[in-house]
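Only one protein chain is missing; all other protein chains are in place.
Chain IDs A and B follow the sequence of writing; residue 1 opens each chain.
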Amino acid sequence: MSITTLTFAGFVLLVLAVYYILPHRFQNAWLLTASYVFYLTFTWQFSAILVVMTLVNYWLARWLEQAERRKKALLWIGIGFNLAVLAFLKYAGYFVAQFTARLNSSGEPGALAILLPVGLSFTVVQAISYLVDVSRKQTQASTRPVDFALYFAYFPKLTSGPIERARTFLPLLAQPRRVDNRAIAENFTRIVVGLVRKMILANAFTALAPTSVLQDPSSSSPLALMAWLVAYAFAIYNDFAGYTSIARGVSGLIGIELSPNFEAPYFSRNFTEFWNRWHISLSNWLRDYIYLPISRALLRRNPSRGNIANLIVPPIVTMLVSALWHEAALHMLIWGLLHGIYQVVERIPSLRGPLIPVQKLPRWRQVAGALVVFVLAALAWLPFRASLPEAGRFLAALATNWPLLPSTSWMGLAGVTAMLVPALALDALQAHSGELVFLRWPRLVQAGLLAGVILAVFLVSQTYLNVPTFVYQGF
Amino acid sequence: MALSREDVKLQLRDFILKELLNNPSYPLQDDEALITGGLIDSFSLAQVGVFVETAFNVYIPDTDLTVANMDTLEQMASRVLAG
Partner (left out) sequence: MDEQRPTLQITWPFGLTPALALLLLATSLGLLEGLLRIPALQALLPPPSRGTGHAQFEVQYQNFIRYQRAHPELNCIIMGSSQTWAGIDPEKLRAAYLEAGGQPLDCFNFGVQVITSAEAATLAELAIRETSPRVVIYGLSVRDLAEYEGSLINRVSWVFQQNPWIRYRLGTFTLSGWLTEHSAAYGYYLTFRARLSEAEWRTRQDAAAATREDGFRVVPFGNNVGPILPDRAILPEFYDALGDYRPSPERLAGLDQILSLQNENLRVIVIEVPLPDATIAVFSGGKEAYPVLFSQPLRERVAASGALYLNGMDAGPFPDEEWADFDHLNTDGASHLSRWLGERLAEELTDAAP
């Protein structure tokens, strides 16, 4: 059940209708049931794996908490178990193919599909941080099986996050929730903004970054290839950010606030900022459980900031782990390596002179920084999206086809340019005035916008319209 | 030996100015936002963490080395004194 379908909307309404009537002590059990129903619409195999993961981690954590000895060994067994699940899923291409096929009935996996081996990789990282936190006594092992199972299975965040920590999420489940007019307005707005991002912007950008270009980049001009990269960068961003916004909105209607995951990442003026604004919940997880432990271990051996290992190893390893989490493939490692290198290079100047805060830089340098970050991030999306030979051919075509090919079509370029206007405007607005800025506008303006969105979403949802154009041959 | 808040701040300030900012003469205020203000990046918190370990023998867990907990000198000192 994809979250942009009417089926999902109906499902949510049904879940909410029952949920609002139930007293708090039954609400979590109801949400758990609903979450498994939701998950079963994808595949029963994954639901079974999720049950096993829930049971194993629940008992391991309790054991870990009470253990006097061999705590470390137990923790590593737990981490190993969760990693084994992840590795199994990453290599079990069959499951992934099956899932993405169901995620998107048109058979064309959306930009988001690439991020998923199916939600369970999100569960794996949540499980690992839970065990680590319990072993460090930063959180108590849950003694409420229903709440714990819901922490893993909670349907708004099940398939693509945000990644929540047990120590902040479990208390939310324990408390009674309250959903008032304001909460409904805010979360309805999140859902609407999410639909705009995912169904209108991401759809349009995905259409403007067709796979065919990757298969034969040499027949496109460099300008068209650049437009393709821009379109892909905005497609993947709006697809994921749109998903998160919808997930947060739905969860907000339940009365549970999920973490934000994106804050206008393409306005970042350096890569440190980029990773604080892109897939934030994953970045924070990687920082807490990969980057900081490695960094501290190295600093304990040699506290000098300028030490080469201290400079290079933590960012590179962190980004490689991130890459492996996304997909166990060489091209994905290249994506991670690139981002690791970007961060290392970016930190070199701070070794020598005093750091000037990015917001205190002259305006032009901030803009230039944002442009450089965007270009480098877009180039890194290439190996994220394409196989290495494809990416190689793409770059070769980008470098050799200058100037424009005579057959250059302006339609794609015009399309990307036209779509960038609303995409950037939405980001600028939310970055400058807050995610829910729309609620401060006059009611008539809000209603007008909402009317436009309803119409646009309806028109876009008529997916049969995206029949590719026929170009005829005689027969 | 009990550490005084002023001691902790003094040592932290010295460390931040010399090691993180490379600018010993910077007039750092106690409540000045270090990370959200862009003076140091959030990754420098690893260095703060290790420094606190060695200087004060206090282990701050990785998950506490966050912008929310450690954005100002004042916050850092509180976290160190909390042990």
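Throughout what follows, a residue touches a chain if its C-beta (ideal position, glycine included) is under 8 Å from a C-beta of that chain, and two chains touch if they have at least 3 such contacts.
Small disclaimer: the values here were computed from a predicted structure and weren't measured.
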{"item": "Chains on display which the left-out chain touches in the complete complex", "value": "A"}
{"item": "Of A:I348, A:L371, A:A425 or A:A451, the one touching the omitted chain in the full complex", "value": "A:A451"}
{"item": "Options A:K71, A:R144 or A:R177, residue touching the unrepresented chain", "value": "A:R177"}
{"item": "Touching the absent chain when the full complex is considered, from A:A9, A:V52, A:L351 or A:L459", "value": "A:L459"}
{"item": "Residue among A:Y20, A:F88 or A:W402 that touches the chain left out of view", "value": "A:Y20"}
{"item": "Hidden partner interface residues of subunit A, rising order", "value": "19-20, 23-25, 27, 175-181, 184-185, 188, 255, 409, 411, 415, 443-444, 446-448, 450-451, 454-455, 459, 462, 464-465, 467-475"}
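In the analysis below, only the chains that are shown with their structure count from here on.
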{"item": "Rounded Å distance between subunit A and subunit B, as computed from the means of their C-alpha atoms", "value": "31"}
{"item": "Of all residues in subunit A, those that touch subunit B in their complex", "value": "133, 136, 138, 165, 272, 276, 284, 287-289, 291-293, 295-296, 299-300, 303, 305, 314-315, 347, 350-355, 357-360"}
{"item": "Partner subunit A, residues of subunit B touching it in the complex", "value": "19-23, 26, 37-43, 45-47, 49-51, 53-54, 61-63, 65-66"}
